[in-house]
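Of the protein chains in this complex, one is absent; all others appear in place.
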Amino acid sequence: MNKMLLLIFMLFFSLFISAQGNVMEEYMYSSGKIWVAISVLFLILLLIFMYLWKMDKKIGRMEDEFNS
Amino acid sequence: MEKLIRQSWWKISGILVLAGALLFAMKTPLSPGILSIEKVEQAEQTLSFELIGYNSHFMTSNGLQVWIQNDAHSYCSKDLEIIDDSHLLIGIDLPEILPSNLFSVVLNDDIDGTLASLDGIFIKGNVEPSDGNGKCYEQVKLTEHGYFSMPYRTILYETIRNLNFHVPMWFAMIFLTLFSFVTAILYLVKSDPRYDDMTVAAIHVAMLFAICGLSTGALWARFTWGAFWTDDPQLNGAAISTLIYLAYFMLRRSVNDPDKRARLSAVYAIFAFIMFYVFLKVIPSMAEFSLHPDTTDNPSFKDYDIEGKLKIVFRTATAGWIILSFWIFSLRYRLLTIERKRLDHE
Partner (left out) sequence: MQAIKALIQKEFLIDYKDRQVWMSVFLYVLATNYVVYQSFHKVKDAEVWNALLWVIILFAAFNVISRSYDQERGDREIYLYTLASPQQVILAKMMYHSIFMVLVTFFSFLIYSFFLPFPSAIGMDTGLYLIGLIGGAIGLSTTLGLVSAIAWKTKGGAGMVAILGLPIIIPMLLAIIRYSEGVLNGMSWMVLDRYAYSLLLLIALGASLGYMLFPYIWKE
């Protein structure tokens, strides 16, 4: 499920990447597009956070099971 | 420490700090700057060129002034035509004898503040270093732009935002290797196997961050310096330090007896950290030439961040990344502890 979401977001993002000829023009993107980068970044951070949280809980359970 | 590792308040606040810092890092606009000087035409005593600005507000600002400057000599613009928010057409009257061939182009208005393109324009003509007769600079009132922004730097432009990713990853690695150094010494002093677990876990996660740091650095270099890797002392030091720590894992793998393994790897970890610090910081500071900022003659980011705004975001981001790295380390350490206890019980 998570992988599907990530794939869809990446495809969405790729619509905005067009072949830029002049190097100067690349710097002058409109500030609206920065939200795409920010949302991709936050999605990745969220995924990392969820994974670590899940690991944390699992290890906590293993430790409790071991100590009892 | 064991109790602290199990609590979640610092983990959640770490993630929030990191998320907040990165949001700021990506969303704050870049300071205005002069992107380039184009179509320089020189005819007798007049010079005309097109000035292209970045994130500039030429149309909405007041008091727009442009002049060319070399030390104390400045020549103001005679014709100033605003094409749009970032394009200007400038015409300047030149004297017969110039004080120098290389001039900086300076711009000032109330929204953008003072922008300069250092040594940005080359003027053909007779040169005689003299008093010069251009003093229009003194009639101009310089201003600073008022809003929160990232510094504008040539070569880097927008990629300066990477400062909140690449550098904190290296700081996290340095933090973890320092941590492993301390726990290795503690192991040799106290012979408690927990410290050995801590050392291994710390170096494991440090390697993860080193790889991230190297790859972000390589990508950044590709877009700013043109190549993925250059012959730079700090890059060489970073690569070699990564190799040293990878050799640490080879060492652990080749010894079977747990006590001997722990002891030998603690010795190597101490040795490796000292070498790592020397290779990353001491040797590059003795080098002659480097592309990295803040080494040899290159200006550091501090020089351009006059109001200290970049510093706040950067330090918050570093704190966030270090907390994240410590969380990953703590997970690894807990796993190793469980494995060791399981082995002890059998």
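Read from first to last, the chains carry the letters A and B; within each, the first residue is number 1.
By definition in this document, contacts are C-beta pairs under 8 Å (C-beta built on N, C-alpha and C of every residue); 3 or more make two chains touch, one makes a residue touch a chain.
What you are looking at is a predicted structure, and each value in this text was computed from that prediction instead of being measured.
The missing chain, though absent from the view, touches B when the full complex is examined.
Within the full complex, the residue among B:M59, B:V127, B:I211 or B:V278 touching the omitted chain is B:V278. Across B:I121, B:A266, B:A317 or B:L336, the single residue that touches the chain missing here is B:A266.
Within the entire complex, the positions of subunit B that touch the omitted partner chain are 188, 236-237, 240-241, 243-244, 247, 250-251, 254-255, 260, 263-264, 266-268, 270-271, 274-275, 278-279, 282-283, 286-288.
Please note the rule applied: only the chains that are shown with their structure count from here on.
Of all residues in subunit A, only 24, 27-28, 31, 34, 37-38, 41-42, 45, 49, 52-53, 55-56, 59-60, 62-63, 66 touch subunit B in the complex they form. The touching residues of subunit B, when paired with subunit A in their complex, are 6, 8, 11, 15, 18-19, 22-23, 26-27, 29, 35-36, 52, 54, 86, 157-158, 327-328, 331, 334-335, 338, 341-342.
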